Structures are given as structure tokens and as C-alpha cells.
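Yeah, one chain of the complex is gone here, protein chain that is, but the others are all in their spots.
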Amino acid sequence: MADAAAVSHGHGTGTGLSNNKLLMWTFLGSECLLFGGLISTYLIYRSRFGDGPAPGDIFDIPFTSVSSFVLLMSSLTMVLSLSALQRGDIRNNRIWLLTTALLGALFIGGQVYEFTTFLREGLGYTTSPFSSAFFTLTGFHGVHVSLGIVMLMSLLISSFRGTLTKERSETVEIVGLYWHFVDVVWIFIFTVIYLVPSPTS
Amino acid sequence: MIPKSQFVPRGRRSGRFAALVLGGLAVLTGCASDAPLDTLEPQGPIAQTIDELSDPVFLVAGIVFVIIFGATAVIWWKFRDDHSTDEFPDQVHGHFRAEIGWTIGPTVLMALIAVFTLLTHFDINSEDREDIVVSVGGERTSWDPEVVVVGQQWWWEFRYYFDGLDDVDLSDPKHLPPADIVTANQLVIPTGSEIGLQVTSRDVIHSFWIPALNGKRDAVPYRVSPWKIEAVTPGVYFGQCTEFCGLSHSRMRMQTVAMEPVDFQAWIDEQVQPASDPAGAAAQRGQVVFEGQCTRCHVVNGINDDAGADLVANAAPNLTHFMSRTTYAGGIFDLYEADGSLSRPQLEAWLRNAPAEKPAYAEGRRGMPAMGLSESQIDDVVAYLTTLGSSPSMEVIAATEVDR
Amino acid sequence: MSETTANPIGVYTRPKGNTGWRDWITTVDHKKIGILYGATAMLFFLIGGLEALLIRLQLATPDGTVLGADTYNRVYTMHGVTMVFMVIMPLAAAFANYLLPLQIGARDVAFPRLNALSYWVFLFGGLFLNMAWILGDAPDGGWFAYAPNTGTIFSPGKGMDFYALGLQIMGIASLISAMNLIVTVLNMRAPGMTLFKMPVFTWMILVVQFLLLFAVPVITVALFLLMFDRNFGANFFNPEMGADPLLWQHLFWIFGHPEVYILILPSFGIISEVIPTFSRKPIFGYPFMVFSGIAIGFMGWGVWAHHMFVSGIGPISIAAFSVSTMFIAVPTGVKILNWLATMWGGKIRFNTPMLFASGVVSMFTIGGLSGVTHSLAPADTQQTDTYYIVAHFHYVIFGGALLGIFAGFYFWWPKAFGHLLNEKLGKWNFWLMLVGFNMTFGPMHILGLQGMSRRIDTYSPGFGFEFWNMFATIGAFIIGLGVLAFLLNVWVSARAARHAPPVGPDPWDARSPEWFTPNPTPVHNFDDDIQIEALDEFWHRKYGQDENGRLVRVATAEEVCQDGSATDTHLPSPSYWPIVLAAGLPFIGFGLMYSLWFCVPGGALVLMAIYGWVFEPTDDPDGPHGHGHHDDHDDDGAADEAAAEDAEEAPVG
Partner (left out) sequence: MSTDTAEHVDTHDEAHDHPSDRKYVQVAIILAIVTALEVGTYWMESVPGEVLIPVLMLMMVYKFFYVAAWFMHLKFDSPMFTKFFVAGLILATIVYGIMLTAFEFWHKG
């Protein structure tokens, strides 16, 4: 009877929206406050680099631009994979899922490279409030991307086991929401942290 | 003795009244004169300004409370179910106008209070200082009266720079530039002048508070916060560190000693003198011990300079004029007995094993360690310490007494 | 309408899954979870109360020697942390879990397993934090843990690590349950129940969940930064390296102020149910009640720096925050006056729930008014960090939140356990608590204004503090007697109920939809969907108007109530994985503190649980774990991912 109720009273009562999707959106709303806090911390500390390297000295804008671009494009491939699945095109769905994961991995690779370069140039995690805030913010973002990759790989596995079907495209959509969110956070970070001129020592 | 209070605050009764209503216990308040930290007994114009804001608000709060509570009591009584009828009460669902009324009413009331709050707020945060002419080492200077207040675990340091603070770099509280006067736990000010304070800390956050003279201001490490203080009548005004600062937070007190300007000048004259070599064999032996053991932390002008102590805070009380203070160790011990003689057993106990007298993490380089002195060494060091500075007036000594 | 009934898989067989401890640890039933929350929180309440009694013993006389400075600092810190995070919040969660689905006419919450997860995470977080006592290093930095006193230099022990990690873990619990309940309220309401037909309690809980949703991440950030400072040498709060200690204060209080409304609003919700019922009138001004709750929720975000009036932020900031704080009195005042107006003209029965609710109205007002006196920044420079503040917040928290929760206990006890609590003991409970409470905290106003600082382990004679401190200590023990009366009541009533007839469906002549179910609530909640036409639907089915427009009873409660006889309702199946997942978190915590090796079993547990969770067959907990016929069943798959992500990300970072 519940089924009947759900359908027939759909508009009067619930929102008619999927629980899962709503859950993901509430979560993303919450994440805004998390990243907001980290970004603000960074902004407050970006000029407090002590004797260590300053952000303006050390950022490699061309390099980061490339990896930002990579992440941006992964959003495209993500949405393409969803749209493929919604059409029932399992093959393309898999291809785009994999591409997305690879692009994400490429981004993470770029971040690892960036971090090691910074380390070599004398910017350790404990060097200054600036360095701590920088690594924490971008590290948090990196962890989010990495978790996204894990989710994408799980989807792929699930797809190969035959359980990721057109009917379940919502799962892909929800992972996609997460993925795009991580992307827009980076859009923010890239502009505000990298492109806006930073203090130099 | 120094009169405790001639400064008669206005509007006090209402505040007390409301406080009592809030406490719900109207009868039994203690007499305030034995409460040296009382916030409702302002002794200076700044505290007075605050009091004049809060008293009426206490009153308003008291009235609101009486109204609400009265109404509640009436309702409870009048509308209790006395089983006299089976009638159902009217099923009233609301009354829009009434509700709008009691939305707007409090809004207006709060807006009114807000106006006065802002006026007072900007008043007590404004600077209204006038230069004071003092003579320092025989030279007359015009001093913009500001004192640097430095908190550290668990005592206060006060630094006087008679050339003004414009050229003094306060950005690193652990390495402050040498000052004309450095003292501890008792802030000495002249009466009748607004004294600026620059409050900072060397380790964790503390809070500087002399309730009779002004509200509090946190001492935040590596931040310098302006504050001010003013006393009208000479006296000793008590204070307590009010931001939790670790183990001995409760034992971190301070006092403000307000003096007539002439007395203040005399105080300056004494304080700017460096220590001279003591007379007397015991004191001389004591000095040797002191130089061997104590100067690694403590400064005595004329013996060692502001070198920085072997402590997390990088500082221990400057002892050059130790005897000119009436209290020590964060203002928790009296240095003198009521008759003006040295309170020797307590001081000896302190030198024997300071952490036993006042909890500290001495092994963590916070607070004064047990120095492991022999009893005769302690006697000698006490003899030496008594040569450092001259004792204050009996008035000040008497006014310091709290517990007796 | 729960998602399981939407994916019909398996029939819940009552006897099998419904008895014994196995059932309690695997349950996903919101009612059981509610009870678990409540019982756990009451246990922590005894611990927190014991700590309070120790505080009072130490302060009873000047130069007290009961605890010593070091222990005292740990005791009061743990008292604050315990009471806030492990007592009031979970008690509110207990009511929210138990009642919210019932009040909206739902079969369960939207994500039953996530619900179980949030309880277990809370429990393990709380145990983890209290483990600090056993391991000899309870946190000692005060509940708001101001930096840099909480850094490794000034707090070298493990205490503050317990604090940071423990709160972090409990934050995960709050966040999960906030998301879950928001979705539940939005999506699972009974047919006809529009948002503005929801009971006020549900509304207040909804507002609280939004506050949690947005406030928890802020303290999460703060705790992460603290943890990185302490464990990995970061420089967020190390002023010597150029950091600013005020950053911590901002982050903490951006969370902390919404937090105090998180503490109070559930209680406001509870008494908004109790007062109408016992006044026999509808709530006065329902829309105002709802909107003022929302307004409090909003305004609560703009006032945090009133905790920082003396910290040295600029005068302009102080002025702005001072004024914004004052206006919070407005929506709160609307509530108080609307409760009074609800009682006005009513026929008030002073049963125990109503006594407690009336206590809230008057006692909270005292606390609120002292709050207003703090909001005047200049006045607060005298008040802050004195016992005047301690008086304020105990009046709002104890006099507001806790008394309200006790009102809820007495009111809904029959709903959960099928019998009433004893009225006589209930009155003892109430009066002892009320008198003791006023004796304890009333004098603190005076002490504070006389200049007694808070967080001092001792005071000297001569400051005028002696009398009232002794008085307050006596009061605290009277509160203790009140608490004992409650415990006694629980026991006595349960025993008495064995021989007494059942309470029947409607002991209070209640109003809201949770009373459509029989007492105690059957596992499946509702036999049938209820069709909601109005606020107070339950009441409206019992009463109508006769030809003269007079109110008359048209139906008995038995006629209106469902009889709980439905047997074929599809229910979510129990699961092991929530508890397993949660059990992994403390290990990860220990790993970060002692040796990263502990993280291995912790992480393994978490991973195993996530895997198990995702691939769990949903019909029978004891059945074979093969792949069933409902492969497509993954109703909270995304939720799992979100949760898993939190769970992993939070402690590992």
C-alpha cells in the first residue's frame, strides 16, 4: 500500500524527489561550510609566511592552469557518462566513467608533483601558517577528488558486474553531483588562491 | 589607611535590585565592601560609565521578568483546571495583532537599549588621554601615559616607557625593548588621569580585569589590544585573570595601585634606580646565590639585563624593586604582615619549593621551579631580596589585605 | 513510505529479530534507536552530573582541596563537553528519532541504516572521549578550548587529542543524522501533511537539523586544524609562527552559537506540544511559533562574536555583534508570550509534563534575560568569564533545554514504554530539581557580579564568595536528589506497570499524529497511512462541534487510534554494519594519537563495514548472505557513499 500512497499522494506530501539525491544535496550544502572555513583560513594566513616561501614566490600558474583544465574537463566526461547511461548506452557509460577517473587521477598526480616541488623549494607543511593552510586546503580537496575516484571505480566495477543499468542511472548522477561539486570547489580555489595575485616575500 | 571608596556610584541600587530578582533571592546578599572584585561598585569613571549602562538594563530585565513571571503565575492560578465544569475552553488559534504587538514591542525596547549600548561602547573604546608631566631620572618629560601589560603563566608584567610607545616595537612580546620601569603583579598608576593600556601576552590568552576601574580585555599572544583604566581615589584595586590560561589560572591575580600624582612621581623615582650592592654579609651571600641560580630567569636591573628567561614565556618577574610591591606570585601572596613586617615564612616556602605553593608545570618550563636551596641559602636569599627596593607605605600594605 | 516499503523486500518477522541484545545492536528501527540515544545520554548525564557535583564540592569552601587544580580543570572541561555533546544533543536526538517519523506519519526515517550509524558513531565517540579518564589524560582546556592553550606546548598530554578526535567523531554522527532527518521530513510526510501542518516539535527539530547541517562542518574545520597542529606540527594556532589565536575563537563560535540554539530548540518544540495538550487549547499563533523558530535559526548565525567581546576584535565588529545579539530576544520573546497566550483562557492540568513545561517558560526567561544583559558589549566586559555567565547558561540550558527534555520524558513515556511514569514521584522529581536548580544557579548571578571568575579551581576567603558557593553546592545536591527521584520513578513505574492495565492509546488527550499509534508504538508504527487534514489531526478526529457550535467529543481515542494489528508491513531489516563501521572510528582516533598502527584495524573495520553495507542482502539478518533476487536494491547507496566518505575522511583527513 505504501507504494500506492507514494505515487498517488506524491505531490501533496513529499517533494516527489529522490531521497538519495536530496541527501547528496544536503551534504553538498554542508560541504560549502567546510570548504568555506578552509578557504577563509587560507586567506587569513596567506600573507603569514614568516621566513618561508611566500605564495607569490612559489605558485606555478601555468602548471596549475593545466591541471585545473584537466579537472574541468573531467566534469564534462562525467556528465557524458551519465547521459550515456540514461540512454542505456552501457559501453559509452563505461568509457566516460573511466576517462573521468583517469582525468581525476591526472589531477591528483599533478597535485602530488606540485607538493613535492614545493617541498623541494622549502615549503614544508610546518613551515608557516601559510604553508599549513595551503597544504590543508588543497589536501582536503585532493582527498575529496581521490574519494571521488574511488566512487567512480566502484561504479565501473559495478558496471562490469552488470548491475549498473539504465534504471540505476541515479547512482551515477549522484556520484556525478559529488564530482562536479569537487570541481566547482576547485574553480573557486584556482581563481581565489592561485590567480588572484598573492603576496610575495 | 587608603580610603577604599569615596567615589559614590549612582544608580547602583537598581542594578543590585535586578540582580537579586534575577537570582530570585532578595534577602541575603552580603555587604559589598567585603567583595573587592564587585562589578557593581565602580571606583573610576570608566567603570562608572559601564555601570550606568548596565544598571538600567538590569532594571529593565528585572521588570520584564516580574511581568512575565507575574503573568505566568496569574495564568497558572486563574486557568488551572479546577474540575468545576466540563466546558472546553475557547479554542483560540492566535491573535495576529497581539502577536505583531509583542514582536514590535521588544524590538523597540531593544533598539532603545542598542542606542545607549553603542554610545557607551564607543565611549569606553575611545582614547581620551592627556599627557602627564613626570620626571624620569631628573629629566622632566611629557608622558603619554600608556603602560604595556603582559600576561604570562601565571602572573602579570607591567612595562613603562616614558618616551611613549610610538617607537616601541611590541610585535614580539617575548623580546620587548628595554623599558624604563618593569614591574609585576601591581600596576601603579596616578589618580585622576586616564591611563592607556596595551595588553598582550607571552604564551596563552589571559584577561586583564580590574572590575572597580573597567571591564576586562584579553591578553592575546602576539596581538596588542588597547584598553584603558582610570582611578579617581588613591587605593588598591583588585583584579583576577579571567580567561582560562591553564593550571594556575585561578592563582593569577593582579592589583592596581592608584596614587596621588606626587606619590606616583616618588614611585617613579624609586623604580628607575638600579639595584646596588647590598650591605650585610647574609645579603651579600644571598646575592651570590642569586646571581648563580636566579638570574637565569629573573632580572635585577644593575645585575643582569633583559636577557630572557629559561621559560616558555621567556620572562620571569623583574625583581629589582621586589620589596616595593605588596604581593607576589601572581598576586596571591602578601609580602608584608599587617604590621608592615616581612611575611617571611611564606617567602621562604616560595623559595624552598615554589610549585608546592602555587601549582605550575615547572618541569615544563612554566612557572618557577623548586630551586633546591639549603635552608641557610634561603635565609641568605631572603636577606638579599629584602634589599631590593624599599617597602611601600603602610596604607598600601593595609589596603592589600584581603583575607584577614 | 519508508524506502524499504517502497522496495518491497522481505517481511519482517517479529519474534525473530525483535528480542535480545542482538536486536538492539543491529536494529535500524528509529524507535529503538531513539531509546538507545536516550538511555546512553542519560548515562552520560550521570557522569556529567557527577562531575558537576565534584565541581561543587571543590568550590563549596574557599581554598578547597577536594580535587586540586589539575583535576579540577579536567573535571570542569569534561563536565561542559559531556553535558553539551553527550547529554543535551543526544537527548534531543532521542526525541527527534523516536517522534519525528511518528509525528509526520512515516514508517521510519528515510535512511534507517544511516540512522543506526549515527547512533553508533555517537556512542563510540562518547566512549572514546570518556576513555580519556581511564587513560589518565582528560582534556583540560575548557569546553571551548581556546588556542594556544590547547596546543602541544601548553597541553602536552593527550587530553586535547581526545577532545579534538572525540568531538570530530560525534560531529560525524550529528551530520549524518541531520541529513537523514532533513530528507525524512521533506520526503516522508503522511498524505496531506503540508509543511504548515507539521507539529511544532517537528518544525523545531527540522530547524535544528539545518543548524547542525551547516554548523557541524565549521567546528569540523576547527578541530581538524587543531588536530593537525597537535599531531603534525601545523601552525594554525601557533602565534609565534605568525598565526592568530582568534581564528580558533571565530571558528569555534561560528559553530558554538548556532550550537546553543541546537540545544534549546528541541526543548522549545517539546513544550510546544505539552503546553497545548495540558491547556486544552491549540498552540497560540502556530505560524508565529514556526517562523520565530526559523528566525532564531537564522539570526543565530550572525551573533557569534558576542562570545568575543573582550578578545580584542575591533570596536566596530563588537558594536555590530552586540546589536545583532540583542534582537535575538525578539523571536524568543514571541515564543514565550505565545506559550503564555496558549495557557491563557485554557483549562490547565498540572500533570508532571506540564509542570516541567511551565518550569521552562519561567526559568528560561531568566536565562534569556541575563543573556540580553550580556549582549550589551560594555556591560559584558564586566560580566564575561564570571559566574554571571555560568548562571546565564545554566538557566537557559538546564532551565530551558533540560527541563524541557524532562517534560518530554513524562509526556511521551507511555508512547515509548506503554506505561505512565508515576505522578507522585514525578512531582518530587520536578520540585526537587526546580528548587535545587534555583539554589545552585540563582546565587551564581550574585557571585558573578561580585567578581567571581569562572574556571577557577579555588578562591581565597575575603572576596565575599563563601556563603553563596556553599549555598550553591547544597543546591546541586538537591538537584541530584531530583535526578535520583527520576531514576527511581523509571524503575518503580516499570515495575508497577507489570501488574497494571495498559495505559490505553491516549493518556493525555493529546493532539498530534504520533498518538494515532497505540502505546507502546508497534514496530511498524502505523497500520495504515493517516490522511492529514489539519494541524493537530489526532485531536480534530476526537472533537467536533455540535449544532450550537460548541465543542463536543465525537470519537473516543480507541476509535481514532490504530490498533497496531497490521502484520504484513514491510520494514527495513536490521544490519550489523552500522555498529561495525562506527566501532572502527575510535581505533582510527587512537591511531592518530598513539601509533598509526591502530589505524589499520580501525580502517579495516570501516572498509569492511562499507563493503558489507553496500552488498548487504536486505531481507534477513541471519539468512545466507547470498545475492538475492533484489539486486537492484540499493536505496541508500548514495547515502552509503556519502557516509562512507565522511567516515573515512573525517578522522584520516
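A few notes on this one:
The first chain written gets the first letter, and so on, giving A, B and C; residue counts start at 1 in each chain.
Here is the rule we go by: contacts are C-beta pairs under 8 Å (C-beta built on N, C-alpha and C of every residue); 3 or more make two chains touch, one makes a residue touch a chain.
As the structure is a prediction and not an experimental result, all values here were calculated from the model.
Considering the entire complex, the omitted chain makes contact with A, C. Only one residue from A:44, A:58, A:137 or A:156 touches the chain missing from this view: A:44.
Mapped onto subunit A, the footprint of the missing chain covers residues 3, 6-7, 10, 14-22, 25-26, 28-33, 35-37, 39-40, 43-44, 47, 61-62, 65, 68-69, 72-73, 75-76, 78-80, 83, 86, 166-167, 169-170, 173, 176-177, 180-181, 183-184, 187-188, 190-192, 195-197, 199.
Where subunit C meets the omitted chain, the residues involved are 3, 6-7, 186-187, 214, 218, 244, 246-247, 250, 254, 301-302, 305, 313-314, 317, 635.
Keep in mind that, in the parts below, only the chains that are shown with their structure count from here on.
The geometric centre of subunit A is 51 Å away from that of subunit B, both derived from CA atoms.
Centroids built from CA atoms put subunit C at 32 Å from subunit A.
Multi-chain contact residues, meaning those touching two or more other chains, do not occur anywhere in subunit B.
Subunit C has residues 242, 244 in contact with two or more other chains. Contacts from subunit C toward subunit B in the complex involve residues 68-70, 73, 140-142, 146, 148-149, 153-156, 239-240, 242, 244-246, 279-282, 284-288, 310-312, 315, 318-319, 322-323, 326-327, 329-331, 333-334, 336-338, 340-341, 343-350, 358, 361-362, 365-366, 369-370, 372-373, 376-386, 391, 438, 442-446, 448-465, 467-468, 543, 550-551.
Residues 1-3, 5-6, 8, 107, 110-111, 175, 178-180, 182-183, 186-194, 213-218, 220-222, 224-225, 228-229, 232-236, 238, 241-244, 247, 251, 528-529, 570, 631-632, 634-639, 641-642, 645, 648-649, 652-653 of subunit C are the ones that touch subunit A when the two sit in their complex. Those residues of subunit B that touch subunit C in the complex are listed here as 19-20, 22-25, 28-30, 32, 34-40, 47, 49-50, 53-54, 57-58, 61, 64-65, 68-69, 71-72, 75-76, 79-81, 87-96, 98-99, 102-103, 106-107, 110, 113-114, 117-118, 120-122, 124-125, 153, 174, 199, 203-205, 207, 211, 214-218, 220-223, 225, 238, 240-251, 312, 332, 359, 364, 366, 402-404.
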